[in-house]
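For this view, one protein chain was removed and the others were kept in their places.
To keep things simple, chains are lettered A and B as they appear, and every chain counts its residues starting from 1.
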Amino acid sequence: MAAFGSFALLIALALAAYNLFAGVIALRLIATGQSARISPERLADTARRAGIAGFVAVTAAAFALVWSVFNNDFSITYIMEHSNRALPAPYKFAALWSGQEGSLLLWAWLLGAYGFVLRLLHKTDVKLYAYAGTILAGVQLFFLSVVNFAAPPFSLLKGALPDDGNGLNPLLQYPEMVIHPPMLYLGYVGFTIPFAFALGALMMRYPGEKWIRITRGWTMVTWLFLTMGIFLGMHWAYAVLGWGGYWGWDPVENASFMPWLTGTAFLHSVMMQERKGMMKSWNVWLIFSTFILSILGTLLTRGGLVSSVHAFAQSSIGDWFVAFLVIVLAVCIFTYILQRSHLKSEQRLESLVSRESSFLFNNLVLLAACFVILWGTLFPILSEYVQGTKVTVGPPFYNRVAIPIGLFLLFLTGVGPLLPWRSTSLRAIRRNFVVPSIALWATVIVCLAVGARPWKDGVFDTGNFYALVAFGLSAGVFTAILSEFLRGAGVIARQTRRNLFSAMYLLTRRNTRRYGGYIIHIGVVIVVVGLAGAAFNRSQESELGLNSTMAIGPYTLKCVGFTQDSNLNYDSEYALLDIYQNGKKQFQMTPEKRVYLASQQPQTMVAIHSVLSWDLYVVYEGTNPDTGQPIIKAFLNPLVSWIWAGVVFMVIGTFVALVPSLVPATASLRVPASLGAPTEPALRGGD
Amino acid sequence: MGAADAGARFNNLSHRLMCTCGCAQLLGECNHVGCTESGRERNELSAAIATGATDQQILASFAAKYGVTALAAPPTHGFSLVAWIAPLAVFAAALLGTILLVRQWSVGKAQATAQASSPEMDALREKVRRETGSGTDGGF
Partner (left out) sequence: MTDLQGVLAGAMMALALGVYTFWPENAFASQREKTRLDYLLERKEQLYENLRDLNFEYRAGKYPEEDFVAQRALLEDETAQLLAEIEHLQQA
């Protein structure tokens, strides 16, 4: 199977190369109007087919690797290092991306899959898709070169064949790990599509802004994958790493967050271009940066430039990525300079008090946040270069710098929807701000009253202060969004004599993009409330003998037993804890520690009891070597479940935004068929 | 100094120091099983707090012993100060730039310029208004 896999990868490489070169030649011939022996359009179509065939070849290679994992073919180095016989089946899939070679193959496969769909849909706009497909082939050529030459997943083990493999890193043996990396990769890889469209549209001097509508769905789906990937990663860190938190500002986390920030900025500012033909250069660079950042993220974490807890996938492919980054940047800059006259803005801004300017500030803040994170991630390298010593840029830095920026962004989330497009006067919309402001201050007063105060024993506490601001702003933003729904629904209810709920439904259906977006914002607000809860985290550590107890918050933990167990994959020790509340036994928890046999690596399994107001999070830290009794660390983390609930809203909102809007009753957009105009139903625009 | 106070100081300081085993976690949060450094360093920190040294002295002694990388955030002097200033400077510059840009782009309140009001154009305008539902027919 190894021979077949390697062969398939070579075929895929050849097809990608053909796709790129034939595509370039064909597009060049068409652009310059030169004639050739073969029709350039026919040549372009063979290039497209080569892309589709390339996907089949990469799929065959990925299949070969998975097949070999499931058949325990330890003659393949990669499988020997990342799997073992006793590994449960779902984690055998995870072996595909738990190491460098496999994850690059996954990357190439996902890119192939995106490209496959794109090439099938090419009739939407043949020329634009031909450009995008060719650019995609260029990116694919790079990844396939890496898996063929620098990090081959099918390289064979030298020497005697071992009986069993080293096994999968225990950190990765957790359900989320089976879906988190593919989601994240779908997000990273997916940004190649809008990148290819944007670069292609610029190269061909695409007339108008329709390409944005064409790519909108792609960009949103990609953004959704990246969002889910990030949050699944947070949940994984929370449930597996056992330090009670979910975000450590680790370089790998930062690497996924940066393209998310620029991608989010793009999704907002692109509306300016679509509606008003503004900010064209800016948008082009936003999407270029998003793509470049997702490649840079891979370089940072895979190339061993920065240290990270995700050290399981480092190697020397850094040089390849540096070279690729340089080429991408050069192509972007060159194309931009050559075609910049095409990107002149058509319109101007009418007023500072408008949706447009709120988008500008939203972009400013998202980009500032991105800069802070990039800066913090790269500063250790810069410092070593300038002053010879590395410094650590850890959570205290980000918390101090990024949280105020995040709060400012939250504020804009509330203000933006209240402003109309084009312009208005503050006077006209002042009353729209009244209710949200009342909600904000009422929440602040309630928080102060129940004891969430920004000072402790007379000392000012920054964390609590930020939490208070976050709660207040969240209430204000939530009210602002709700009032937007109600105002819009009110108009429809008046016109169509519906009740408010059915009017709200119709409102959303008529402009799914805007109201889907608002649902996403509600999700963000809920996430922020959950994040702010971290300011009030508590923890307690204690050695718990049989029948001894410890108290945290309203709970009392009583140890009713500690025992050991083992299976083929791991040995485990765990404590049985009865949890009492108000003197009554409520439930039982079993925090656990495992030692995986194949890798001989230990791993904690956290026990979490989650309710709306807080999580009780219990870690089995090990046993005291002197007494043989278990050491238990308990955390009471307020509001954590809000984070995961908020993500659900974000996902729902994105789905709503992806549904095409209903065309309103005055369906006057239909153009008489005799004109040969596009017959697709007119989409509702707006934001 | 009460025990609660020492506990709070320990909590605060252990979140301003890194574990030096290479796990890239805060000292107060490093929990990976079998860590060779964090236990000893935490004891060291407790001992230092017990001697009554100030926060600054404790942080400085850790930095001297384990290198600057033991501090979780860059120091605020020398070149490392740049780490703190740059985000602020960039944010301020970008904010200023955006405001200037908005002002430059703004053409002021929209004025309906006098259009050539030929009968054809008026008819077209009328058509547009009808088709975009300016009336009360439920469209918006």
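Quick note on the criterion: a residue touches a chain if its C-beta (ideal position, glycine included) is under 8 Å from a C-beta of that chain, and two chains touch if they have at least 3 such contacts.
Computed from a prediction, not measured in an experiment: that's the story for all the values here.
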Original post:
Looking at A:Thr46, A:Asn72, A:Asn166 or A:Ser281, which makes contact with the chain not pictured?
Top reply: A:Thr46
Original post:
In the whole complex, what residues of chain B lie against the chain that is missing from view?
Top reply: 109-113, 115, 120-121, 124-125, 127-129, 131-134, 139-140
Subject >> Hidden partner interface residues of chain A, rising order >> reply: 1-5, 7-8, 11, 15, 18, 30, 41-42, 44-46, 49-50, 52-53, 56-57, 60, 122-123, 126-127, 130, 206-210, 274-276, 418-425, 427-429, 431-432, 487-488, 490-491, 664, 668-669, 671, 675, 677-678, 682, 684-686
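The working rule: only the chains that are shown with their structure count from here on.
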Subject >> Residue ranges of chain B touching chain A (in the complex, touch as defined) >> reply: 15-16, 18, 22-26, 29-34, 67-75, 78-80, 83-84, 86-88, 90-91, 94-95, 98, 101-103, 105-110, 130-133, 136-140
Original post:
In their complex, what parts of chain A are in touch with chain B?
Top reply: 241-245, 248, 250-251, 307-309, 348-352, 357, 360-361, 364, 367-368, 371-372, 375-376, 379, 383, 386-387, 389-397, 400-401, 405, 422-423, 491-492, 495-496, 510, 593, 602-604, 619, 621-622, 633, 664-666, 668
